[in-house]
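Complex shown without one protein chain; remaining protein chains in place.
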Amino acid sequence: MAGVSGHFPILIVVVPLVGAALTPLIGHWRRRLCMPWAALVMLFTFAMTAFLGVRLSLHGPIGYHLGSWEPPFGIEIYFDYVAALTFVIALFGFLVIIFSKRYVEKELEEAKISTYYTLILLILAGMIGFVVTGDMFNLFVFLEIISLSGYALIAIGGEKLTAMAAFKYLLVGAISSLCVLLGVAFLYSITGTLNMRDISHMLTLTDATRVASVALALFIVGFAVKAAMFPLHIWLPDAHALAPSPVSALLSGLVVKTGIVGMIRVLFNVYRINGPLNYGPVLNIMAWLAGITIILGAFFAFFQNDIKMMFAYSTISNIGYIVMGLSLASYFGIVGGLIHVFNHALIKTTLFLCAGAIIYKTGYRKLADLQGIGKKMPITMGAIVIAAVSIVGIPPTAGFICKWFIILGAIEAGKPVLAGMLLLGSLFIVAYYVKIINAAFFREPVHEITEVDEAPASMLIPIVILAIGCLLMGVFAYAPLAFIRPAVTGFLR
Amino acid sequence: MIVQKLGANFNYVIATLLFCIGLFTVITKPNLIKKFMGLNIMEASVFLFIVSVGAVREGSAPIVVKGMEKGVQFVNPLPQALILTGIVVAVSTTALALALMIKLYEQCGTLDADELKGMEE
Amino acid sequence: MRKFLIFLCLAICWVVFLSAVVEMPPFGDPANITNRHVVPRYLEEGVEEGGASNIVTGIILNYRGYDTMGEVTVIFTALAGVLAVLKREDVKTSTTMVATSPVGPSLIVTTVVKLLIPFIVLFAVYTILHGDVSPGGGFQGGAVFGASMIHYTLIFGLLTYMRKIRLAVKVPLESAAILSFAIAGFIGLFFGQKFLTFLMPALSHEAQYLLRHAMLLLIEVGIGVATGIIFGSIFASLEKVERI
Partner (left out) sequence: MEVYDIRPLLAPLISLVCAVLIFWLGDNTFLRRLFSISSSVLKWMIVMSMFPASLRGVVYVTELLPFARGIGFILRVDALGMFFAVLSSTLWIITTVYAIGYMEGEHARKRFFAFFAICVSTTVGVAFAGNLFTLFVFYEMLTIATYPLVIHEETPDAMKAGRKYLVYTLTGGSLILFATAMTFYLAGTVTLSENGILSLQHGVNTLFFLFVLFIMGFGVKAAIMPLHGWLPSAMVAPTPVSALLHAVAVVKAGVFGITRIVYNVFGFHLIKQLVVHFSGVAISAGSLLALAAAITIIGGSLMALLQDDFKKRLAYSTISQLSYIVLGVALLAPSGAMGGIVHLANQAFMKITMFFVAGAIAKKTGKKYISQLHGIGFKMPITLATFTVASLGMIGLPPLAGFITKWYICLGALEAKQAVFVAIMLISSFLNAAYFLPIVYRGYFVKPVDGDTAVSEAHWTLLAPCIICALYVIALGLFADLPFVPLALAREAMTTFLR
């Protein structure tokens, strides 16, 4: 741990935070520099996370004690295998910022541009901080940073109903945050500590299991809202569909994953759900709810004709996959869930960015208006096809991996019916992606969109990179396993 | 027995009750501002709960003054520190919510959830 | 009917909560785990290690300084959020604003406010600077400071407020809290310690304590100023729209 690199676990949070704090200053000085500045900050953060990822795979988890206070007295940052997700956050954040350039210039008022990049950096910093922290209360604080910037980003566009969607999200999100906070308080009252590993240790000593169970329920409810699990998903479709497209990509690809990471932290790091203590049928309930989430999400998606609405519902459905994998609590199940955290982020970011590019170019977002768009914007639509095939889970693309592992996990856990639900859900998903592909490629255009051509390069480059990623992650599926396997072994120990 | 225990933990009983009342308000009131007030009630209930956790009977404020003799019983300072953070978060949420409501009113001309629902279609 | 169902559900929730409450450690008992596990160290060593007689301040700034850094970020986020939803108008670009409040301030009000505001600000400064020995600190003082500005805006109108505190001043001050935290944190890194460390073993005993004091002060003032300014800006954004 020599030199600056020893401090990377904190710097990956502080650098984007400071970057965000400086963005208004830079925007005040030269408005055009905001985007390069934000991109630079994220690139730098990305480099640090990459370095940490390599170190993690070589030497194992890295703890960092803030202010030199050893836990549980101070706050600890614990860069473990789950925290490797920061790599993804930083990378996708960077790509989204690049993508935003033209989009923001067209869709937002001049005065809001610096605010936009500030909020993007804040939400990314919040997510990174959320993922790496090892302290329950700190988790809550970063959850709030993510949530607040998320609410604001949804409404930044200023079109009709965006404020409505944002407010709905805020109301539900604030309740969920309070649930989490109350859960933290419950746990604190019986353990006297806030450090996750310390709580986990103290929980084995306490006999107040009912308090712990209620706290667990509060956590699950709280994070299920953030992750948009049925029946707490109501806020998601509007919020994700009405937000500016780069923001939708961030929200759908990454922000909902914070709910998942929260669940992982609570279930496996704090409660050690597979451990000696028994917390009732929590996992079973979650698994069945996840099954319902998968099917309902896919079902509702089918009846949408706004492409972003479809993608939003498909997010709900896919969150169901992840939660199902996690709540199976068997080796393969958790592996599948964790892989999909990553792969779904990849796929959904691609989809929303493509939708953004299309809306940017044509101004249409209804499927009926977008017929024949495939001939006009072949690269963008090609990326959508790749992502669609991925999300449906056709091999050898990224989305297939998780399906395979979760089905294995369901069989391993002795619940093949859940695997059946997953497969049924994925068939529904096929139905609506086929609708999109049909409309884009196999129908004649209804509108004279002759002047439409490909999106500008600053949009195409992130899209193409992500689409290639969808393919590569299917073929090199074992790459994330390097991080996921030790993580899961740790959970099940 | 149970009553006795609940009586001893009276603060917690009230805090959880407030939490439920707040939630009830959020769900049932159609006016967005009232909904948000319900949320504030919930926030207050959680804060009440946390400070109650830190309370110590006959404890004094955790400020160490020079010349104070050893062995004074202080209340638990940690929940107080947490509450401070919590309050700030609540204030921030409120500010943003108010801004959103203003925008919402500008866009839709009403703050009634039922009317807004009708507008969505 | 629907209300009744919701009522029933929440009643059940409450009962569930109560079942947990029954099991909780008794209220106010010094023997509770919360008073035995982590906190004793704060109480015993807090003044020495934390650098403030007020243990709460010690925890906020030192032991759990990182939380507080998150907290100031939350306020900053709230400001950015409000600016994203509504928007900040500059004095130069503003066309829609009325110069003064619609009521029109009477002489008595303006005079009283003019007399009051210096004292409010003074009290704010006191609260900020005295946070380490008495109840108070950056947030509390900042809130008072913010209140003074809101007060001012209410009486003299938004435009006057915006003329008094220019954007070029406001924007850097809004970021001051995060930046002061970052600077204090990086000082630790500079001395080869962890982020947000306040005592540097590399220095002499005297210098260590002096430096810690300076850093704590920097953070307190940063938080105070930023909180105040942010509250003022948020209020300004919220208020502006009403007049359009």
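Each chain gets a letter, A, B and C, in the order it is written, and its residues are counted from 1.
Definition applied: a contact is a pair of C-beta atoms (placed from the backbone, for glycine too) under 8 Å apart; a residue touches a chain by one contact, two chains touch by 3 or more.
Since we're looking at a predicted model, the values are computed, not measured.
With respect to the full assembly, the chain omitted from this view is in touch with A.
Across the entire complex, the residue among A:V389, A:I436 or A:I463 in touch with the chain not shown is A:V389.
Here one chain is not drawn; of A:L43, A:A111, A:I234 or A:I411, the residue touching it is A:I411. Of the options A:V54, A:L427, A:V446 or A:I468, the residue whose C-beta touches the omitted chain is A:L427. Remark: the residues of chain A touching the chain excluded from display are 389, 394-396, 400-401, 403-405, 407-408, 411-412, 416, 419-420, 423-424, 426-427, 430, 434, 438, 441-443, 475-478, 481.
Operating definition for what follows: only the chains that are shown with their structure count from here on.
Averaging C-alpha coordinates per chain places the centre of chain A 28 Å away from that of chain B. Per-chain Cα centroids separate chain B from chain C by 17 Å. For chain C, the set of residues that touch two or more other chains comprises 17, 22, 24, 34-35, 38-39, 42, 64, 67, 70-71, 74, 77-78, 81-82, 85.
In chain A, the residues that reach two or more other chains under the touch definition are 137, 141, 144, 148, 151-152, 155, 163, 166, 188-189, 194.
Only residues 137, 141, 144, 148, 151-152, 155, 158, 160-164, 166-167, 170-171, 174-175, 177-178, 181-182, 185, 188-189, 194, 238 of chain A touch chain B when the two sit together in their complex. Of all residues in chain B, only 2, 5-6, 8-13, 16-17, 19-20, 23-24, 27-28, 52-57, 59, 61-66, 73-74, 76-82, 84-85, 88-89, 91-93, 95-96, 98-100, 102-103, 106 touch chain C in the complex they form.
Those residues of chain C that touch chain A in the shared complex are 16-17, 19-20, 22-25, 32-39, 41-42, 62-67, 69-71, 73-74, 76-78, 80-85, 87-90, 167-168, 171-172, 174-175, 178-179, 182, 185, 188-189, 193-198.
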